[in-house]
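Heads up, one of the protein chains got dropped from this complex, but the rest are sitting where they should.
We call the chains A and B, going by the order they appear; numbering starts again at 1 in every chain.
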Amino acid sequence: MNAKKRQLTVAVTGLNAIDSPGPGVAVIRGIRDCADWDVRIIGLSYESLEPGIYMEGVCDKVYQIPYPAAGTEAIFNRIEYIHEKESIDVLIPNFDAELYNFIKLSPKLEEIGIHTFLPTTAQFEARDKINLFEFGKKHGFYVPKQVVIYSVSELPKVAEELGYPLVVKGKFYDAIIAQTLEQAQKAFHKLSAKWGTPIIVQEFINGTEINVAALGDGKGGTISAVPMRKMYITDKGKAWAGITLEDDRFLEMARKFCKATKWRGGYELEIMLSIDGKPYIMEVNPRFPAWIYLTVGAGQNQPAALVKMAMGHDVKPYDKYAIGKLFIRYSWDLITDIEDFQKISAFGEY
Amino acid sequence: MKLNKNLAVSETGFIFNPTSGDSFTANEIGTEIINLMKESKSIADIKTALLDKYDVEGNQLEKDVDDFMVLLRDNNLIQYER
Partner (left out) sequence: MEKLKYERPFIKKLNAGLMNKFGTRTEYTPHTHIDGVAVKELVAKYGSPVFVISEKQIRRNYQNAVRAFKTRYPKVQFAWSYKTNYINAVCNVFHQEGSWAEVVSGFEYQKAKGNGVPGNKIIFNGPDKTVADLELAINDGAMIHIDHFDELYELQELLTRLNKKARVAIRVNMDTGIYPMWDRFGFNYESGQAWNAITKIMASDNLELTGLHCHIGTFMLSTAAYGVAAAKLSDLAMNIKSRFGKIIQYLDLGGGFPSANTLKGSYLPGADIVPSIDEFAEVITSTLLNYGYKQDELPLLILETGRALIDDAGYLLGSVLATKRLSDGRRATIMDFGVNILFTAFWYDHKISPAQEFTHHTEDMVLYGPLCMNIDVVRESISLPLLNKGDQVVVHKVGAYNMTQWMQFIQMRPNVVMIDVNGNPHLIRNKETIDTLHDMEVLPDYLKKFEL
């Protein structure tokens, strides 16, 4: 058979392959590795120094898009403009902060012929850290006990319930471990000044951190799940190197998660395996992790599988992956010219 | 008042200052003023030339060009001679 390969145009965000990287470049590598198509990659960037804009063999063309805060109308207008030029088949957003908008926009995008493969708003919100405890209780996962509070005066009662040490978490980011009430109060003030209320107070779980990158088919099935343990982390807590593991407990958790939520798309489970051997879900990231290319390397190309499902194809679940595959992240100084930077900064296209 | 002479000005309104490494974008009139300054035209001459060319009141242009000079200075593109 020498039929021409299918032409496919995929737009991807998250090109910030820096020290705390977005997953975009890894997702693109996965899609390019798949031999089923002839792919054209449209990079969507927010800032003009995202390395993925300039890297060889990553994007065929890059467009700047407005930040999520500009709202769905502005984002849709920009995507529509890009679509007119590029005829996008599939769009893969890779940042937490932009997902809310893209989930909302997905019916409108579908209407103009752009496919996405995203969870619903309800699924997206159920795994939000404010709701995670309720979610865990409902579906029978181990989740750290947590209480959402609005006032520092609620702390003593909550602390008594959870015991020390406890974790004080901001609404969006940051977590501080407190050993005493004074420390907890200090943490409350610090985090509420930065992120506002509510503040989440959480039971401290000690143990080993495991991450699972997984892909749900939207009907309760799990297409792929690959567990990884970080071998070394940067001072920002990001994985520097990691290794695939063999442990059915974690695969079982991913399958249970997909079944319970009918999750549609990629996600990452952050699991803490407690000292007494209980796997707690600490957080659920509603998109592929930055280390997603390890799943490709281990034999489960999650980004390519997602593109196929977005295009409406049936994808068979992967059943095995290579154990003991490592990823080691490295940095690389790319050389380019000022004109390139000027072009993307001023025209928003490169 | 002295314009940094080695500024690289492109036709599309990009300005690159090789001394500082900063890049800028300017609108059409802004680019035009910078090019005239590169040719060592005086500010008074530049104002006259623009007044001839564009549909604008003298006071308005006076104020806007003066403000533009402040912008250039704030961005270290010109120096005032002491």
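Just a few scattered comments:
Going forward, a residue touches a chain if its C-beta (ideal position, glycine included) is under 8 Å from a C-beta of that chain, and two chains touch if they have at least 3 such contacts.
It should be emphasised that the depicted structure is a prediction, and the values quoted were computed from it without experimental measurement.
In the complete complex, the residue from A:R40, A:K61, A:K104 or A:H139 that touches the missing chain is A:K104.
In the full complex, the hidden chain is touched by subunit B at residues 15, 22-30, 32-34, 52-56, 60-61, 64-65, 67-68, 70-72, 74-75, 77.
Mapped onto subunit A, the interface with the missing chain covers residues 46-49, 63-75, 77-79, 81, 100-101, 104, 150, 196-198, 341-342, 345-346, 348.
Here is the rule we use: only the chains that are shown with their structure count from here on.
Averaging Cα coordinates per chain places subunit A and subunit B 46 Å apart.
Contact residues on subunit A toward subunit B in their complex (touch as defined above): 338-339, 341-342, 345-346. For subunit B in complex with subunit A, the residues that touch the partner chain are 10, 12-14, 16, 23, 25.
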